[in-house]
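Only a single protein chain was left out; the remaining protein chains are all shown in position.
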Amino acid sequence: MSKETTPYFQHHFVDPEQQYESSKLGMWAFLVTEVLTFAGFFCAYAIYRMWNPEMFINAHKALDVTMGATNTVVLITSSLTMALAIRYVQVNKPKVALVHLILTFLFACTFLVIKYFEYEHKFHCGHLPGALYNPHVYPDCIPIEGNNPHVFFSIYFMMTGLHGIHVIAGMVLILWLIFRTHKGHFTSAYYTPVEMVGLFWHLVDLIWIYLFPLLYLIG
Amino acid sequence: MREYLEKNYLNEETTIKSWLFTVDHKRIGLMYLFAIMFFFAVGGFLALMMRLELLTPAGGDILDKNTYNVFYTLHGAIMIFMFIIPSVPAAMGNIIMPIMLGTKDVAFPRLNLASWYVYVVGSSIGIFSIISGGVDTGWTFYTPYSSSTDTAVISMTFAVLVLGFSSIFTGINFIVTIHKMRAPGITWFSMPLFVWSLYATALIQILATPVIAVTMLLLIMERTFQVGIFDPAMGGDPVLFQHFFWFYSHPAVYIMILPGMGIISELISTFSKKKIFGYTYIAASTMAIALFGFLVWGHHMFTSQSEFAALIFSIITYLTALPSGVKIFNWLATLYKAKISYEAPMLYAINFLLLFAIGGLTGIFLGTLSVDIMLHDTYFVVAHFHYVMMGGTVIAFLGGLHYWWPKIWGRMYSEKWARISAILIFFGFNLTFIPQFIMGSLGMPRRYWQYDGLVNTDIFHFYHQLSTLGSWFIAVSFIIMLVYLVHSIKYGKVAGSNPWGALTLEWQTPSPAPAHNFLEEPKITHGPYDYDKVEVERTID
Partner (left out) sequence: MSNNEHHIHITPLKTYLVIYFTLLLMTLITLISVQFDFGSFNIVIAMIIASFKATLVLLFFMHLLYDNKINLAFLVASVVFLAVFIVITAVDTNYRNTLYDIRAKVVEEQAPAENFRNKKSY
């Protein structure tokens, strides 16, 4: 960050450099809390998988690997466009950055659409969490053997659901960035929000990097 | 400076709006202070009612059994989540810490304000839960009872979840402030120890609090969708709930005690006018406690988890006592041969040393696997955690409150009454809780509404009477405190900038502090405890 102040400099800081570094550390501290939030779900996952290995293997076959893999690619790509967006504000090309932000947003939409179709199918088959679990014997629904398969779907829905909420939150933030970039707020002298949202968005991607093999590719 | 600063943070703007939208850390801290004191009063009232009910072995003297269950749950939940966790960091720390570091504000002032609002929203949800019948699960919300009882569990657990966020916000803010905002000249090892303790606390806040949020979320899910994670009727594991709960709640006891210990370090050095003994060791033990705190949660589950895990947890629990011991001995070494002035804050510090030592040592008893099988869920545990939380944290908080009161308001309270109430609290506290140790070791179970017909009923009756009597001593001393503190805000003697002759930075600015903390850039000419090199005059006689 350069010393010259932008309109976004807050006066309880000594200089913009301090402000930038503070925001970044704050964001990382926040990401720590995100990791530990998901820790709870990963823990529940690990314990129940340990207890019911066969059921997990059987139940995961009800998930659609193609859709999951597509979504992985979509999210990784959106991470790339997000990273590039930051790069382009850094080199002072906000117009190009804007295009990349819009692309990121569109990839996020794609992710949700695919997710919608996956959920749709689970509802159709009655593969639902907890007490709602009510498997139907339709030809396009596989039967699931093993102990307590409803627990698998509880975990599946809660993990992907919470992740999905993060995707939506990320989309709102990206929209906000698109708006502000369009207004010309960001230059190479000040782009902290872009970078912060970027960090958040990459975290969303990171979590999916783990969710995908854990849920879709068991055994 | 001996005057009262006429234009200060309290009166620079006086509209209601200027308070509700303030980003000044001192005002936010003050709003926190009022909020937590309110909940402290509510929680205290519930406790007094429970103690009255226990005056006789029979049940139903003044509370029926369901009300009693609701009362102890709310007492615990309110005291822990709404009072003690925000008490020292979000209230005292917020007001003092940035001044100690010589900065104008915390790193994210708006986040700081948001934290207060989130706290208010969370507490309101808690109040909603109380209105809709309260909760009867105990503050620990153990499944399967919590997933099957008919009381307002969902709203209370949701309140805890929301309050968690406010705690996280404070934590993030403090971490960044301490890392990035220290005035030039203040290094990591020349920060006041109170700041170190807030730093360690903030780390725990961001590392542990998310887990309680998930736990509460899963419990809500369990009640609404019966997801089968914690509820055995649905194939879940109730002991897993205990793991989740204590992974947060044991570190949380260090969220409660560490900042209190930080206050004590300040008080002891100031009132013995000696350099604190072993600064680095105190700072390091603070961090060590925070770290170990994450490895011992299983000592709350000795009776429910596997024997192997219990064994490991018992061993590690012993280790956590070491850093606490290091602190106690450092404090004692500081006091050794010092010219101590026994003013009210120092009385609290001495209170703390005695009471916390008892609390910590009985923790070791409980951490002993075989002993705990006996003592678990008895009044011994109740006494243990009251010694550490009330005798430790609350006493330290009161010490800090009296110490920084003149900084906050610019005026002194009545020293005489302050001493009276400090001594009365010490007396009342021990009268309340020593009998509970004895009862507990004789097998009086906790969370009982009546104790008629037990083998030891007569003995229990006697000790419960003592305990109830003691609780009223505490109540009276708090009422005295309320009176003289409120009185002092308007009528107290002017305190001046440095009534105690202390060396930390907050005493270099006038009292009450100006809106941006300092009238001119603070100059760091000495360390926070350099009483061997520098002497400053007290601004009060």
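In this document, chain identifiers A and B correspond to the written order of the chains, with residue numbering beginning at 1 in each.
Going forward, a residue touches a chain if its C-beta (ideal position, glycine included) is under 8 Å from a C-beta of that chain, and two chains touch if they have at least 3 such contacts.
Bear in mind that the values here come from a model prediction, so they are computed numbers and not experimental data.
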Identified contact with the non-displayed chain, of B:V23, B:A309, B:A338 or B:I540: B:A309
Residue of A:K24, A:H121 or A:R180 touching the missing chain in the full complex: A:K24
Chain not shown: contacting residue from B:L207, B:I328, B:L401 or B:A495: B:L207
Option from B:G235, B:G410 or B:G440 whose C-beta touches the chain left out: B:G235
Candidate in contact with the missing chain, chosen from A:A46, A:V113 or A:V172: A:A46
Where the missing chain touches chain A, by residue: 1-3, 17, 21, 24-25, 28-29, 31-32, 35-36, 39, 42-43, 46-47, 50-51, 65, 69, 72-73, 76-77, 79-80, 82-84, 87, 90-91, 130-131, 133-134, 147-148, 150, 188, 198-199, 202, 205-206, 209-210, 212-214, 217-219
Residues from chain B at the interface with the omitted partner, ascending: 129, 132-133, 148, 150-155, 179, 203, 207, 211, 223, 226, 228, 232-237, 239-240, 243, 247, 294-295, 298, 305-309, 312
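Keep this in mind: only the chains that are shown with their structure count from here on.
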For chain A paired with chain B, centre-to-centre distance based on mean C-alpha positions, whole Å: 36
Touch list for chain A against partner chain B, complex: 11-13, 18, 21-22, 25-26, 29-30, 32-34, 36-37, 39-41, 43-44, 47-48, 129-132, 147-148, 150-151, 154-155, 158
Touch list for chain B against partner chain A, complex: 103-105, 107-109, 111, 168, 171-173, 175-176, 179-181, 206-211, 213-215, 217-218, 221-222, 225-229, 234-237, 240, 243-244, 516
